[in-house]
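Sharing a structure here in structure tokens format.
So, chain A:
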Amino acid sequence: MAETKVVLPGDIIDTSLDSDEEESSVLRLGPGVAQIDEQVSAVAAGVLHSDNEKKQWWVVSNKRRYVPAEGEPVVGVVVARHGEGYRVDIGSAQGALLPLLAFEGATKRNKPNLAVGTVVYARVAVANSVMDPEIECYNSHTGKSEGYGELAGGFMFKCSLGLARRLIDSKAPVLNALGSGIPFEVAVGLNGRVWINTEAPATTVLIANAIKNSEFLDAKQCRQMVKELLEKQ
Partner candidate 1 sequence: MDMDDTSEQQQVAFAMHTFERIHHTEFQRRFLSQNTRHDGRAFSQFRATHVTKGTVSTAQGSSTVRIGNTTVVCGIKAEVSEPDVKTPNEGYLVTNVELSPMCSARFRPGAPSDEAQVASEHIHRLFGKAVDLATLCIESGQAVWSLSADIVCLKYDGNILDTAILALVAALEDLRLPEAQLDSATGVVSADRTIARQLTLRKRLFPATFALVDTYLVADADDAEEQLATTSVLVVLDDSGRLANIWKRGACPVSNETIHQCIESAVERAETISKTL
Partner candidate 2 sequence: MPRPDRRENDQIRALHSILGLLNRVDGSAQFSAGSTSVYCGVYGPVDVKVYDEKLDRAVIEVKFRPAAGVSGTKDRWVESAVRGTFEREILAQMHPRTLIQINIQAREDDGSADAAAINATTMALVDAGVPLRDMVAAASCAVLADGAAVVDPTLEEAAAAQSVHTFAFAGSDIGRAGSGGASGSTSPVYVDSRGDFSVADYDRCYDLCLRSAQRVLAFMRTAIEGKIAKESQISVV
Partner candidate 3 sequence: MASLILSPAEQDFIIRGVEKGFRGDGRGSLDRREVTLRTGMISQANGSARCRIGSLGVGTDILVGVKAEVNTWAAGEPEECGTIVCNVECSPSAAQEFEGRGADEINVELTQLLDRIVGGEQSGLDLRKLCIIPRQAYWVLHIDALVLDVKGGVADALVWATRAALLATKLPRVVVESVTDDSGVARAEFDVVDDAEDQMGLEGARDLPLAATFNQIGRRYVVDASEQEEAVTQAKLTVAVSPKMEICAIQKGGMLKGFAPSLLSEITQTALRIAKEEFARFDALFAEASKHNGELDEEPSTGSTFLEPF
Partner candidate 4 sequence: MSANIFDRRRVNGPPRSVEPLYTDEGDVKPFTNGGRADGRSLDQLRPIFIKTGPLAVQPTFSPTAPSGSAYYEQGKIRISCAVYGPRQGRKSNPRMGSFDCDFQYAPFSCSWKRRPHIKGADEKEIALILEQAMAPAIRLEAYPKACIDAFVTVIESDGKFATISAAINCISAALADAGIELYDIVAACSMSLNASQWVSDCNQAEEDVSQCSLFVSRMPSADEITYLLQQGKTMPDQTDRAVQTCSNSCARVYAVLSRYLQASMEQPAS
């Protein structure tokens, strides 16, 4: 599938397809790729991914600042309460709106009451360029919480968006390695915030540091690092 190539902003991307079908068919340009005066070129530095069948191109790059995208899970902090909902900081440019009714089983009469400073796990419901983003703590179709909602106890820390993206996929080496050693709860927000909870603060600190350290490590190194940490304990 995807062959990897590092691109920098301004690099022209060759979108000519190996398969000799009509060029007119519309190209799908993912993040980090854009059409700039008649040419497709990279607009971010990272690894170029492409899928010729789907005619897709995108660049995987690491960032610190979150830009909301619909459906993505995020960890946010309640910063204010308005009449119609909560204002939640999810690390994006504008604070996100969390409607009072966007919780499992919430009704006009019985709404959840979150204090300022509360941490919530939510998914981005609305993200467009003209209005502030909106998030919800339930699946609006099923009405079920599906794990979203207030995060009580535990500890939250920030990491790069790239790391968050890797953590969220179940094969994330560092989490696997840790999981095999210690039991712990984790909630990863694609906005570069990770929440973890264990029975002992010491373990929580250990896991937090392990995850932070894994930023530049590959699978093998991760396992090694975790092993050492656990031995230290």
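Selection rule: all candidates are chains of the complex that A comes from, given by their letters.
By our rule, contacts are C-beta pairs under 8 Å (C-beta built on N, C-alpha and C of every residue); 3 or more make two chains touch, one makes a residue touch a chain; residues count from 1.
Being a predicted model, the structure only gives us computed values, none of them experimental.
Checked against 1, 2, 3 or 4, the single candidate touching chain A in this complex is 2. Within the complex, the chain A residues that touch candidate 2 are 4, 6, 8-10, 12, 32, 34, 36, 41, 43-47, 60-65, 67, 93-95, 129-130, 162, 166, 173, 215-219.
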